[in-house]
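For this view, one protein chain was removed and the others were kept in their places.
Note that the chains take the letters A, B and C in the order they are written out, and that residue 1 is the start of every chain.
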Amino acid sequence: MTIAVQETPVQPVDVLENVNDFAINVATANGSGSQTSNGVLVRALFKMGIPVTAKNLFPSNIQGLPTWYIIRLSKDGHIGRRETMEVQVCMNGRTVAEDMAQVAPGGIVLYDDSLPIAARRKDIVYYPMPVKELVKAADLPFALRDYVANMVYVGVVAHLLGIDLVEIEAALLWNFDGKAKPAQLNMDMVNRAVAWAQENLQKSDGFRVEPMSGFNEGKIMADGNTAAALGAIFGGMTITSWYPITPASSLAENVAKYAPKLRVDPDTGQATYAIIQAEDELAAIGMVVGAGWAGARAMTSTSGPGMSLMAEFAGLAYFAEIPAVVWNVQRMGPSTGLPTRTAQPDILSAYYLSHGDCRHVVLFPANPAECFEFAVTAFDLAERLQTLVLVLSDLDLGMNVHISEPFAYPEKPMDRGKVLDAEAVKALGGTWGRYKDVDGDGIGYRTLPGTPNPQAAYFARGTGHNEYAVYSERSEDWEANLQRLRRKFDTARTLVPNPIVETNDDAAIGIISLGSNDGAVQEARSRLAAQGIATSYLRLRALPISTSIRDFIHSYEKIFVVEANFDGQLHNILTTEEPAQATKLISLAKCDGLSLSARFIAEGIAAGM
Amino acid sequence: MTIAVQETPVQPVDVLENVNDFAINVATANGSGSQTSNGVLVRALFKMGIPVTAKNLFPSNIQGLPTWYIIRLSKDGHIGRRETMEVQVCMNGRTVAEDMAQVAPGGIVLYDDSLPIAARRKDIVYYPMPVKELVKAADLPFALRDYVANMVYVGVVAHLLGIDLVEIEAALLWNFDGKAKPAQLNMDMVNRAVAWAQENLQKSDGFRVEPMSGFNEGKIMADGNTAAALGAIFGGMTITSWYPITPASSLAENVAKYAPKLRVDPDTGQATYAIIQAEDELAAIGMVVGAGWAGARAMTSTSGPGMSLMAEFAGLAYFAEIPAVVWNVQRMGPSTGLPTRTAQPDILSAYYLSHGDCRHVVLFPANPAECFEFAVTAFDLAERLQTLVLVLSDLDLGMNVHISEPFAYPEKPMDRGKVLDAEAVKALGGTWGRYKDVDGDGIGYRTLPGTPNPQAAYFARGTGHNEYAVYSERSEDWEANLQRLRRKFDTARTLVPNPIVETNDDAAIGIISLGSNDGAVQEARSRLAAQGIATSYLRLRALPISTSIRDFIHSYEKIFVVEANFDGQLHNILTTEEPAQATKLISLAKCDGLSLSARFIAEGIAAGM
Amino acid sequence: MSTTAQEMAAKRMAAARSATAKTNLLGLEKNDYKGRPSTLCKGCGHDSISQRIMNVAWELGLDQSQVIKMSGIGCSSKTPAYYLGWSHGFNSVHGRMPSVATGAITANQKLTCIGVGGDGDTASIGIGQFKHAMRRNLPMLYIVENNGVYGLTKGQFSATADDGQVLKYQGVNQLPPLDICLEALAANATFVARSFAGDVKQVEALMKAALSHRGIAVIDIISPCVTFNNHDSSTKSYGYGKEHEIPLHELSYVPAIHDEIEIDEYEGELEVELHDGAKIMLKKLDENHDPTSRSAAFDVLDRSRQKGEFLTGLFYLSEESPDMLEMLNLTSTPLAQLNASQLRPSREALAELMAWF
Partner (left out) sequence: MSTTAQEMAAKRMAAARSATAKTNLLGLEKNDYKGRPSTLCKGCGHDSISQRIMNVAWELGLDQSQVIKMSGIGCSSKTPAYYLGWSHGFNSVHGRMPSVATGAITANQKLTCIGVGGDGDTASIGIGQFKHAMRRNLPMLYIVENNGVYGLTKGQFSATADDGQVLKYQGVNQLPPLDICLEALAANATFVARSFAGDVKQVEALMKAALSHRGIAVIDIISPCVTFNNHDSSTKSYGYGKEHEIPLHELSYVPAIHDEIEIDEYEGELEVELHDGAKIMLKKLDENHDPTSRSAAFDVLDRSRQKGEFLTGLFYLSEESPDMLEMLNLTSTPLAQLNASQLRPSREALAELMAWF
């Protein structure tokens, strides 16, 4: 077996010790199975107690195109995206040149030794990996070879950085849902690679990992789509209709994965939920609307193009006042845009979705635990407010794994809203009107189809109607109805999740952001603090805005509105909600397919002061 | 023949002379053919030189439900809606009680004498009309009876008010597209009614019409949908795809009516246009997008629900940069709303239509002449800017007839935009890139399918692309592309129709409004002026806003933004476009299914000062 | 609802017997099955179909509180407001009623779902959702009120307009019609019938049978639009229908009963058992058509289309395929009626998961 041997660096590199504070970039080809190997590395690092962030940059195809997986380790607990990368794993010939070129000076490169490598940089250390040979030596079944090949770099990385092999093994088991056989098969290859590296590689760099504590204890690692799926399952979801679309598909697919375990009657084997793959997004939301009307907790999940297709039905849900939940795991738009790149460009279109005078409740989870929580909240709000609730996640939050608080078991009882049963209808003795504002909160009382009382029936419609749900073209009925809907929207302001506010008494400036930008904002704040710039921070968690958001805006001289889209959409909405404070609001928006970096935010704020 | 005889009023009414300054309300049942009779009255009045406005309030059904047609005569030339009505024609038993109740004191009622009339008011004059008997006497073919019956009130009204019968006859001929036979049949009934009235009615009120001059000379009378259809035909429309929807249908139907006369090759009988009734609105806009890409001037027309269904394709047109024109003749929303009532509730959704970072060019015609003009402009802008252009009309403008300037023949040559032919492509010798910003205006050069040069081809797509229209996931390509699109949007600001501004040196306040509110705003301004409140007025004709709009906002202490929707949507947009001036902008929005009245505007402004 | 299908069927039998009585087995009069007054044009075929629905519901003794009435947008889609006033109804959006019905039925599988759509609603904008409802064997009665035009928007051609049809405003239609029954069949519908609004007996028999069927039941009812498409040359007019209707068979509906009644099979008579035990008796007239054969159904439909014949009757019926609800394997309590403890897994279940994550 001819085995590549490490060349000594042409020129010695300053060996600076770096423990738990660098980024690893793994370059592979799509469809080669690197999801597993990268996931295993991340999980092992997480279990070692190291704060770690993972970003998968994959192309919109199935096999063969370049893919990068960036693992950031941050001893200080920063989880935003980091722009520099120190450890480069090169497994893809098509990108090897540029991959090597972008390594930070002083960094290291691990490369599949069968790749063509042109010029070598003098400021980085190179480690070859004899991938082909090691795979061949393992004598694997043909179909598995390509996949297991990736375990070679897992082994070499583990060896060079000092990742605990026990954790690697545990992560493999986890990855294969506890199935020992495939885990072992992969672990064997890891071990072979480690053995080879021990024998053949001489470490001449300072990058190392070390177990640590203080961050990951009590935390879990999960992606937002899985969290949302579980939240829905614990939130009492009874119907999930969906149409596949990246990056939302795994949300519904995780419902399909977990619900059969969690929501089946153990005696009968029958399900307390239904999952329907619809023929398109119009049908998906139509099913949700029909189900919500009939009393189910129904939801659908999609991304930008699907949400656009839902516009007409969104208006129906709004105006006929039907509980409905739509998850939009955002990706880059306009149009088909970049389906595998993250962004937050659907804030405006979600808030105003549909023609006519419509505005919707929109929630913005920031991390997996909140995805879980808001999946529950969304149903409660939808049923309480009898309306459409949109939950806006994004590709980064939805598809990448993140360190997160464990999901909190919902303590509040389910809020099924104002529903009258047959007795209640009877008790009202014919005075019930579906759209009467009895309580002054703009919310009427509804009945469900199947309520065994002839007076319980009403006719739901998207046309103008009076308090009794009867078609009406009278101006007074129309205006009274829209005024009530506005009252209801104001009620929504008091019910939606409050923002998370971190005030700093020294701060003259405030930051407003939302969703998955949280990590980067926090890191930017500490960078700014280090430069002597104190900031307060409000993380918006819902629209419409509540008074606490108005108060925050009032309290600072300048407010930077940080978001991952091109047009500054949240900035736009805040301007219209607080026109009196509009000049204070400064838009800090960027949309390049990557999640925001702390650097972009910190520099933008420093420059905008 | 037993003929009703007029009862003398129970109590004498003050006979105040009122010439050309009152409103007639005709109450009929839908589907009874009153469109013709009312249209004839309006046209006759128009031809007598009287400023006249017509509002048809019809239900969303085909036959039998109450319908009102309000004809306002205003010697001073006001064409806004007026809230009081003095002359009431009662032809519908279902509404006769409320119809009579709402007549202004001192007014008159003409009623079909077969209707059940309960209490009579003492402050109005009643005139019976023996409709059944007169129709019977006319011995008409059975199928026509109901329709022609309406001519009875035309005759009686004409007699009582003094409308020129020659003009009635001419209007009938006009109504039947010059066909003498049906015109005569109807005129006979008018004449019978006049004869009966002469013999049996004694005029005891002061309402009269008189021919006048100074207003209608050189004007025409038309509805906005017909105007838009003709504008499209003269604007070089080659493809109209559509799906029926009230109140937009008559736009496409008028294209189908006039194009065969105006756009057919006289030698071959072949058409220079195509009209395709699509299977729905998604297909309708899909056809426009395909056609625009292939070089046609293509348009579709719809209303709110249809526009919502177009959201996904709108983003494609925006991002693939394809000329496309969508007319939205607005009706009341949310959802199906009130399909036969007017409103302007789709401003926000049109401007931001589709997910992702999209904003569109939107035009707002205010009168038929402008519908004609903007139909041409929309094509020029769409091809110049290579983008979607939405034109927002509304039911009032589109379906009611209005006095208008005659349509101006387009003097500017058609702007077909930046299109390279085979020679031009050749001359560029391979340097051409579909999305290169060669001229700094954000607009690239395109080629059309069928261009006989192998280098002319490019691949249109809604996915991220570089300057050469090649798929790209590179951040730099994405950002450069969106930056160019923003440049293009700024170019649009300089190309869209400028606002019409009427400044008043004494004014401290400004009014911004759009579209069919124009008449009511003008009338409100003269009312306010009479109260000593001077106003300036900017009629916005397009989005995005241009510098002249910013200048106007800067020039006044308070700006009232007047619009016919519930949420104050234009106000919302102006706030985001001019946040620095946001506190000046006061929303004056109303949405009750009727076009705005001068009274609402004047009172709102007076109260808001 | 605790009544079994058999008990229900027995009640229906009793109800059918008392069809001449003033009240049905629920003690209700015909009037109790009315809705609000119709706002359609006088003579509209849709109104007569509404009447059939009221009659059938009364005769079968349907509990209106357990019925949902679904529709899209159009004159036809307005009609649910005009019948079964004690039932919940949903007038949704144009062309997308099937998805709304899918959601509602899934939420509460005990409900009897009657959907109505126009030909524009179903075959133009709605053909996509229509096909997929067939494919799912969505358990509902889907009535197409087919008049060949868009009534509510004033008389444009729909996708079922005749090739060569002339309309006042639109001129001549040059496109071939979509055939609702053929479309249903191609997409695997399990109950496919056509009728004529003027054929009271047949429409009612088919509706009853449809309500005893498991899965999707489509009845394409030619329903003249008296305002826009009722001239004699239109195949969707009263005149044409009356003159040209060719029933495939004489249909009668026999409700399910406890004690078997022996029904002899005569030459030219066919008996098909429905899901709830009811039977439909077909006395063959013109054709030797076997409604349990898909091939026969294709054949007769395509031939009648090519010959321009107005064939009515039950083209196809199969009780074999599972309906959508069976595929979903739902708990017997409707999803909408599950309580919080049935809907929320335990604290321990979450803890276990969290330990693994």
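Assume a contact is a pair of C-beta atoms (placed from the backbone, for glycine too) under 8 Å apart; a residue touches a chain by one contact, two chains touch by 3 or more.
Worth saying up front: this structure is predicted, and the values here are computed from it rather than measured.
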Chains in view that touch the one left out, judged over the entire complex: A, B, C
Of C:I246, C:M327 or C:A351, the one touching the omitted chain in the full complex: C:M327
Identified contact with the non-displayed chain, of A:F22, A:Y243 or A:W293: A:Y243
Identified contact with the non-displayed chain, of B:A222, B:V255 or B:I553: B:A222
Hidden-chain contact residue, picked from the options B:V154, B:A278, B:M332 or B:A375: B:A278
Selected from A:T28, A:S60 or A:T387 as touching the chain missing from the view: A:S60
Option touching the unshown chain, where B:G80, B:G236 or B:G304 are the choices: B:G236
Contact set of chain A toward the excluded chain (per top definition): 31, 59-65, 243-246, 249, 253, 256, 277, 279-281, 305, 335-336
Interface with the unshown chain - residue positions in chain B: 174, 220-222, 230, 233-239, 241, 258, 262-263, 265, 268-274, 276, 278-280, 282-298, 312-313, 316, 320, 406-407, 409-410, 413-414, 416, 447-463, 470-471
Touch list for chain C against the chain that is not drawn: 124-128, 131-132, 135-136, 159, 174-176, 178-179, 182-183, 185-188, 294-295, 298-299, 302-303, 306, 321-322, 327
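The rule we apply is simple: only the chains that are shown with their structure count from here on.
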Euclidean distance of C-alpha centroids - chain B vs chain C, Å: 40
Chain B, residues touching no fewer than two other chains: 59-60, 305, 335-336
Residues of chain C touching at least two other chains: 93
